[in-house]
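One chain of protein is taken out of this complex; the other chains stay put.
In order of appearance the chains are A and B, and numbering begins at 1 in each one.
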Amino acid sequence: MSFSWAKPYEPKHPVMKWLDERLPLPRVVYGAIGGGYPVPRNLNYWWNFGVLAGIFLTIQIITGIVLAMHYTASTDGAFNSVNQLIMRDVNAGWLLRYAHMNGASFFFIVTYIHIFRGLYYGSYKAPRELVWMLGLVIYFLMMATAFMGYVLPWGQMSYWGAQVITGFFSAFPVVGEPIRIWLLGGYAPDQAALTRFFSLHYLLPFVIAGVVILHIWALHIPGSSNPTGVDVKDERDTLPFHPFYTAKDGWFAGAFLLVYCIVTFYAPNYLGHPDNYIPANPLATPAEIVPEWYFWPFYAILRSFTFDFILPAKLWGVLAMFSSILLLFFLPWLDKSPVRSGSYRPVFKRFFWLLVVDVLILGWAGGGAPTPFRNALGQICAAYYFLHFLVILPLVSRFETPLPLPSSISESVLHGEAAEAAPAGANTSGGSIATATAH
Amino acid sequence: MVRVIGFLVGLVFAGVLLISLISGVASNLSSPPAPLASEEFHKSPKPLHLASDGPFGKFDKRQLQRGFQVYSEVCSACHSLKLVSFRDLKGLGYNDAEIKKIASDWKTQVPSINPDTGEPATRKALPSDTFPPPFANETAARAANNNALPPDLSLITKAREGGAPYVYSILTGFQPQPAELLKKFPDAKTPPNLHYNPYFANLNIAMPPPLTTNGQVTYADGTPSTVDQMAKDVAAFLVWTAEPNLENRHAAGLSVVIFLLFGTVLGYLAYQQIWHEAKRAVRVTGVLEPENKAKTRRAKAKQGVAG
Partner (left out) sequence: MATKAQPAEGPETTDTNGDGVRRRDFLNVAAVSFAGVGAVAAIAPLFVQMAPSADVLAQATTEVDISKVQPGQGIKAQWRKQPVFIRNLTPREISEADAVPLSSLRDPQTLAERTKPGHKNWLITLGVCTHLGCVPLGIGEGENRGKYGGYFCPCHGSQYDTAARIRQGPAPKNLFVPDYKFSSPTTVLIGAKG
């Protein structure tokens, strides 16, 4: 642990002492999420979403393992195993299926908020570049897992989504089509594709769990960042993770799970597409092929390229779509401002919110039928997305004048001298944190 | 280096997008996409309020039984219900004996083999069987229906945008093609084997109107069976076939939501309690530190507090 005042693990109970001498697992846990991990005391609720992502990963793994006890990965039997066996006959099967289906959506909601927190507060900057990149690896694995999982019920969208996504590869000249056929094990999504997607869908979440451990480990070397972006200086800047942040994460998780349960129990199909309740038909394409909502911005970027300029439009679309995620890996080197937090970067802050709006519009553009208006708006927003990260951010980070930073975290928490004369119980921890996070 | 390449890549993508945008806008302005009859004359589903609507919805079992009667007597001639088992009808309020009779009386039998000769044969359905489809396979279904495939109805209210209101609207929406449509789109006359229905996405559906006359089905419970009533009842029945666990789901949801609300409040209070300690702790150490004691003296002096 990097902080000298971190409480060391001192087991009192003889069993815990015996265990600690042989396998220091409790010590590691104590140092990671227990009383032995000092965390900046000024974290706001945007910092809760990492833990929430971990919770949803757990929910997905548990419900997924249990669903796999009933699922049949055959093109004849998959649809019925989900919609007849699991949804009707398996005890609590409907609950497990809806929980897994909506768990995926909520996993993405939480992850997107977590990523945007990172973008705003400069969490990707030194010394946390690897934390950021491991996070992107997790995100990429999540997308692969979700894509393959959606194919498994073998509905119309499952099948045609698989067709379209694997069709990307054929955009690449020469090697594209052989790669596509190799991926599918055939010429179109069929039995071979379905069984291998099932196998990989079961495997990848455990790979994600492993990368999550690396992600947290890499974070715990420098320790968590905070809304001011100012480094931790001494003990007054931090609080032990347990009980302060276990309590904060705990209650907020309860609230978030409440929203998740309301959707799962009362609107379980709201985030899905009706066409996936139609069994897959390789001979009939649905009126609109759309992926699940969490892929809509990327789908919009893909569809935005309609003109063959040197390269075919389809290839542009595929390259742009992959680039839109890949460029995030380079963010620590594109944005070299020494100031981390957007709270102290007024110009950056405005562009950040423009990005948020841009991504939301891209999502809307990707989710519906390609009308001329939608296409045009999608193209403008896709252009802004690339310009934001590749042109605007480097320029802004080079030329903007940031606001003066507080000298330490505890200074910003205590709100200067005035706090000392204030009566007991005044809510000062909201003080300048409010200004730091208000937008 | 990264930034230079990134800069160029960004400009390239933005540039190509600009070209796509301009070419797209130009082609739309020069030859705007032709308006489609379906865009203008398609109607959104009529409102339908069922007992199962809403977070506290429960099935009206009498309505479900009427709807099942409509399905048995009208729809099952062409539409299968392959995911529903006869034993599931318990959810409609039928008892075991009634279910056994419904199964064995069902007009289509279950494929089996002759136990003596091994030739393909059929047998009466058992409660454990699913509803036998009216046609053995897709080819037979299409052959009997002008090459159209009547979809399976087990999940239809989940498989169509608009759900039960959509099904109800289709069933009650058959009408002659309006004159103004033909005037605006003279090529859009309904082809001979199709039927005009503005609630259907492309306006012409292959299904002939299944509910044509009042009293087509004589309800066992005596409810007057108007076309509208039959359509509502079968739509309600199809909500049940798609979501037989709806009532369980709502009930379990209520317990879970109340539990989580209570737990969240409890958790929030515990969190406030713990952090109150933190604020106190900050002050305790802070105030005793020499530099903060000095700060306190200065602040008090500023405010004119004797100190």
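What we mean here is this: a contact is a pair of C-beta atoms (placed from the backbone, for glycine too) under 8 Å apart; a residue touches a chain by one contact, two chains touch by 3 or more.
Model, not experiment: these values are computed from the prediction.
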List the displayed chains that the omitted chain touches in the full complex.
-> A, B
Pick from A:S4, A:N91 or A:T401: which residue touches the chain that isn't shown?
-> A:N91
Quick one: say which of B:A26, B:A77, B:A140 or B:L269 touches the chain that got left out.
-> B:L269
Hey, which of B:P127, B:P151 or B:P209 is the one touching the hidden chain?
-> B:P127
Residue of A:V66, A:I278 or A:L362 touching the missing chain in the full complex | A:V66
Footprint of the hidden chain on chain B, which residues?
-> 85, 87, 115, 127-128, 259-260, 262-263, 266-267, 269-270, 273-274, 277, 280, 283-284, 287
Residue numbers in chain A that touch the chain omitted from display | 62, 66, 69-70, 85, 88-93, 95-96, 243, 247, 250-251, 254, 422-424
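Basically, only the chains that are shown with their structure count from here on.
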Over in the complex, which chain A residues touch chain B? Could you list them?
-> 41, 80, 83-84, 87-88, 94-95, 98, 236, 239, 243-244, 247-248, 250-251, 254-255, 257-258, 261-262, 264-266, 268-269, 274-275, 277-279, 287, 304-307, 309, 313, 316, 320, 323, 327, 330, 333-334, 336, 372, 375-376, 379-380, 382-383, 386-387, 389-391, 394, 410, 413-414, 417-418, 420-421, 424-425, 428-429
Going by the contact rule at the top, pick out the chain B residues touching chain A in the complex.
-> 2-3, 6-7, 9-11, 13-14, 16-21, 23-25, 28, 33, 55, 83, 85, 88, 130, 151-152, 154-155, 158-161, 201, 242, 244-245, 248-250, 252-253, 256-257, 260-261, 263-264, 267-268, 270-271, 274-276, 278-280, 282-283, 285-287, 292, 295-296, 298-300, 303, 305
